[in-house]
Each structure stands twice: as structure tokens, then as C-alpha cells.
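Beneath this line is the structure, given in C-alpha cells, with notes to follow.
Left out: one protein chain. Kept in place: all the others.
Let's turn to subunit A:
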């Protein structure tokens, strides 16, 4: 497994997207920071705690990277070479999953660093120590948001890997991954509003789990949208992540090569 992970890291660091992703993130955060400059202090605090939209952009980038990471092996025919090297093909899948999660952690670090820099340049009229949500400082809110986003990413990457394992090309996997992750929230809200009698069961649907980080930023979501506490969303995320990774690994292993 260690050698497999080393190989994955070697391949990944030679891909352009690996180096381009942090640059894209930084530019997008800087762009949003410029537009946020003239807004009220309250809005500015929201932007800072959400890393100037960095977490959302990061999710899109991780979906793109995760989907192409799996499908490229089938597109290039390199899966055969990989499969010869291991006794169990699922280890390739898990290795890739670990790599993408690791990279997600790195990108979250970049996003936090960039937020610190942008806030120092543009948001000097309020302090990191100012109390924001949950009676916590702004800095604590930012770090908690980052942690929740990373945690939510565990399920999102699992879902993207599952979809990519069923797909024959990376473009389709990326499109479906982005679509599911961003439309999913809307679908979940719609389902919960439409089938109120099934709420006790329906609230555990995987799309509802995407609200984890948003519920932290908007506590009213618990009553109006998700009908689950942050802790429940956390458990749901983990359970669905295990399910997606498990099913994805089985599909990946059984796929004809």
C-alpha cells in the first residue's frame, strides 16, 4: 500500500492540475476579496469565515481532481499495469482516495493562509478576535469551517470516486460529480419539503449531508432545511462516505479491463 501511495503521489505531482489548483484558488479568493472590500463589517466577517468562497471553489477542484484521478487509469489503459502490481485492485482505489483527501487537506491549508493574508490587507476594521458565530472568535469560525469542509469532503470525494468508477471518461465523471454535489442540496430540500410524512427517513438521504458546513454558518438550517443537528450530519457524512467508498471499491475492482 505504501509503494502504491508513493506511486500515486509521484504521478500526481507531475500533473499540471496539482500545481494549478492552488493558483486558481488563490486568484478566485483574491477576486472575491476585492468585491467584498466595500461591504458592511458583518458581510466582511461572513466572507472571512467562509475563506472568501475558497471552500466552495476547493470542492469543485477536488471533484475535478478526484474524478480524473480514477478515470484516467481507464482512459490511458494504465489500470492494467497497476492491477498487475497488486493482489487486490481495491487497494488502488483506496490509495487514490487517500491521496485526494491528503491533497484536500493541503488545499485547505492554502485557503486558510490566503484568507489570513487577504484579511490583513482588506479587513483591518475588525479583528480576528472579534466574536462571530457560536460565541467564538472569527479565527475560530474560519478554522471550524475549514475543518467541517474537509470532513464533508470525505463523503463528497467518496461519492465522486464511486461515480468515476462507473464512468468511462473523466469529462463525464467530472460533470456528473459537480452536478450531483451542487444540485444535490436542492434535490434534498425539495424532497424533504415534498414528502413530509417520510421526513424521519428522508432526512438521512446523502444529499442532505452536503449541508454540514452550511448549517454551521447558518444555524437556522437545522429547523428549516436539514432537520438534523450538526452532530447528526457529521455521523451521516461518515456513514455515507464509508458506503460510497465501499461500493466504489467493489465496482472499481470488478470493472473489466
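Quick note on the criterion: a residue touches a chain if its C-beta (ideal position, glycine included) is under 8 Å from a C-beta of that chain, and two chains touch if they have at least 3 such contacts; residues count from 1.
Here is the rule we use: contacts and distances are computed from a predicted model.
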Name per UniProt, for the chain absent here [options: "FprA family A-type flavoprotein", "Anti-sigma regulatory factor", "ABC transporter ATP-binding protein" or "Cytochrome c oxidase subunit 1"]: "ABC transporter ATP-binding protein"
Interface residues of subunit A (partner: the chain not displayed): 7, 10-11, 14-16, 72, 76-89, 257
